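The complex appears here minus one protein chain, its other protein chains still in place.
Note that the chains are named A, B and C in the order they appear, and that numbering of residues resets to 1 at the start of each chain.
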Amino acid sequence: MIRKTVANVKEALLGVEDGMTFMLGGFGLCGIPENAISELVRLGVKDITCISNNAGVDDFGLGLLLQKHQIKKMISSYVGENEEFERQMLSGELEVELTPQGTLAEKCRAAQAGFPAFYTPAGYGTEVAEGKETRNFNGKMHVLEHAFEASFAFVKAWKGDEAGNLIFKGTARNFNPCMCGAAKITVAEVEELLPAGSLDPNEIQIPGIFVQRIFQGEHYEKRIEQRTVRSRN
Amino acid sequence: MIRKTVANVKEALLGVEDGMTFMLGGFGLCGIPENAISELVRLGVKDITCISNNAGVDDFGLGLLLQKHQIKKMISSYVGENEEFERQMLSGELEVELTPQGTLAEKCRAAQAGFPAFYTPAGYGTEVAEGKETRNFNGKMHVLEHAFEASFAFVKAWKGDEAGNLIFKGTARNFNPCMCGAAKITVAEVEELLPAGSLDPNEIQIPGIFVQRIFQGEHYEKRIEQRTVRSRN
Amino acid sequence: MLDKIGIAKRIAREVKDGYYVNLGIGIPTLVANYVRDDISVEFQSENGVLGMGPFPYEGEEDADIINAGKQTITTLPGASFFDSATSFGMIRGKHVDLTILGAMEVAENGDIANWKIPGKMVKGMGGAMDLVASAENIIVAMMHTNKKGESKLLKKCSLPLTGVGCVKKIVTNLGVLEVTPKGFRLLERAPGVSIEVIKSATEGALIVEGDIPEMTV
Partner (left out) sequence: MLDKIGIAKRIAREVKDGYYVNLGIGIPTLVANYVRDDISVEFQSENGVLGMGPFPYEGEEDADIINAGKQTITTLPGASFFDSATSFGMIRGKHVDLTILGAMEVAENGDIANWKIPGKMVKGMGGAMDLVASAENIIVAMMHTNKKGESKLLKKCSLPLTGVGCVKKIVTNLGVLEVTPKGFRLLERAPGVSIEVIKSATEGALIVEGDIPEMTV
């Protein structure tokens, strides 16, 4: 067994530098690497490029990094619900590259699985395809999209073990598995870190080979963006 | 919940015809759709093309279909351990298309996920790449490979539910998940068929949307090809 | 004329037994409430869940179980969770039977625009570009005109496109229209809405052939 555990978030983020490209898992605020984000804020790394489906809200998630002007560029599919984001984008402080959500997921998976590029129909005929190669397959037009390149991937799982194996929960899974192994170093934070052998090999969703560092997060706020409920009556 | 259960293997294979292309899960004899294969033998469908990593052994797995001369063409990565296969191939009775194993898996996954084609470095500079488009990405040559097209995919899982959700066991997983949803109709046979709601939504390995028909196999022989053991002393 | 709920109810009748359906944010989300309960349908949300159920009871909401609108949800028996790449594999691979989404503009050739207003806020396309590029069956739910009273059914979209030639059907507050090679073919009028009203609210080519029934919702 190859041990991937590190003592804490500080050790997990060793090597993080200004100007790097990071992948961050999560959909909205669901399944985001809360502890890694806090540490990125504390470290004050600047001019970073973030690959993340969303940009958090004003005071949580990636919004915390936006507040401190640490982000140079966002690569996302949806960036609503964030006033500071809007302000920075409109003022030109923040560069934004919008990418169809399925393309975003597959650009991660392509990096993970060693595919340099892929063809997808998403975005054909739109400004997303401008300047990109297009091609007809079976009578349908496709756009050539390339695998992401990133220095670190920060992902959040539910349970993990010393070997770096991960299990996600509910829709907090989202982009997290796709980003594992898609950057030079994958840092996984988990709610519960277990000894190797605690997880059924059959139930592991991401094998440890895709993870370089794993730690148990100190605290998870797990903020809900839209609390929708029904009453019992 | 959309119900996918059929009464038995006969109902599961309704619509199977001569000349069709089938995908069959399994690696060697591990995780093969034993009941579907038996029914294909019983039905006597001819001139079929089989996409399967291996071709079984002489008297089990796809070997049973070879014995009856039902297979016109095999698309596989490894076809050793089968004398009848060898005889038919050398005599020209059987057409064989050998494909690198990772390419075979991805041609299935591409069909499942709606990618028409992909670039892989596997096989570049070999006869596998002859007549295929090649392309340099990041200084490395790649070969363009296309998604498979098949009428039926026959897969075998460990547990399944009425909604078509599947869980595989051990290395019997192999190509089975990749083939789900990769053909027009996916037929899953399982060792244990459960009511919807019995499986934890978090532990499902293949969501039912990729499966059109599911049934519980009557009997599984699960033959071992290489029984390797150590003694306790 | 239909209100948003009326539009959702009318679209719910397009949902057939055995369909896997992806519902966009807004009016489309309401459709789930009006699907006949004697048919089997599963709702997919592109953030990674199939078999969505209603909102949770108060106090039972789970931050780890949401839909693509970031709303807390529940799951029904037979549900499953999966990652984003798998989710869009379902969509791109045409395993999802029907996509219902909102739009800012639809053109008579089926082009759709719903993700960006240049110079104003850009929220992003989310999964919409993947959905419209792949789905075989796309229904747009929207108001026939914008807040300024301008038609949203155009000869040509003025806003940046989400997808080209992909919309099949449109249900608005005024009626049901089908996209054909010759333009918007009117299929049904909303209750109390005349053909003249629809004509004047439709900038793109409108085809009115034969008797156009008033819909029953």
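Assume a residue touches a chain if its C-beta (ideal position, glycine included) is under 8 Å from a C-beta of that chain, and two chains touch if they have at least 3 such contacts.
For clarity, every value in this text was computed on a predicted model and none was experimentally measured.
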item: Contact set of the excluded chain (shown chains only); value: A, B
item: Options B:Met89, B:Ala117, B:Leu144 or B:Leu194, residue touching the unrepresented chain; value: B:Met89
item: Residue touching the undisplayed chain, where the options are B:Glu39, B:Glu106 or B:Glu189; value: B:Glu106
item: Contact partner of the left-out chain, one of A:Val6, A:Ala117, A:Ile204 or A:Val229; value: A:Ile204
item: Touch criterion as defined above, residue of B:Ala12, B:Leu29 or B:Ala183 at the omitted chain; value: B:Leu29
item: For chain A, the residues touching the chain missing from this view; value: 1-3, 109, 111-115, 161-163, 165, 181, 195-197, 201-202, 204, 207-210
item: Those residues of chain B which, in the complete complex, touch the missing chain; value: 27-31, 53, 76-81, 86, 89, 96, 98, 100-106, 108-109, 120-128, 158, 168-178, 222-232
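Criterion: only the chains that are shown with their structure count from here on.
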item: Farthest chain relative to chain C (centres taken as mean CA coordinates); value: B
item: Separation of chain B from chain C, taking each centre as the mean of its C-alpha atoms, in whole Å; value: 36
item: Inter-centroid spacing, chain B versus chain A (mean Cα positions, whole Å); value: 33
item: Geometric centre distance via CA averages, chain C-chain A, whole Å; value: 28
item: Of all residues in chain A, the ones touching two or more other chains; value: 120-121, 168-170
item: For chain C, residues contacting two or more additional chains; value: 49, 81-82, 85, 88, 91-92, 134
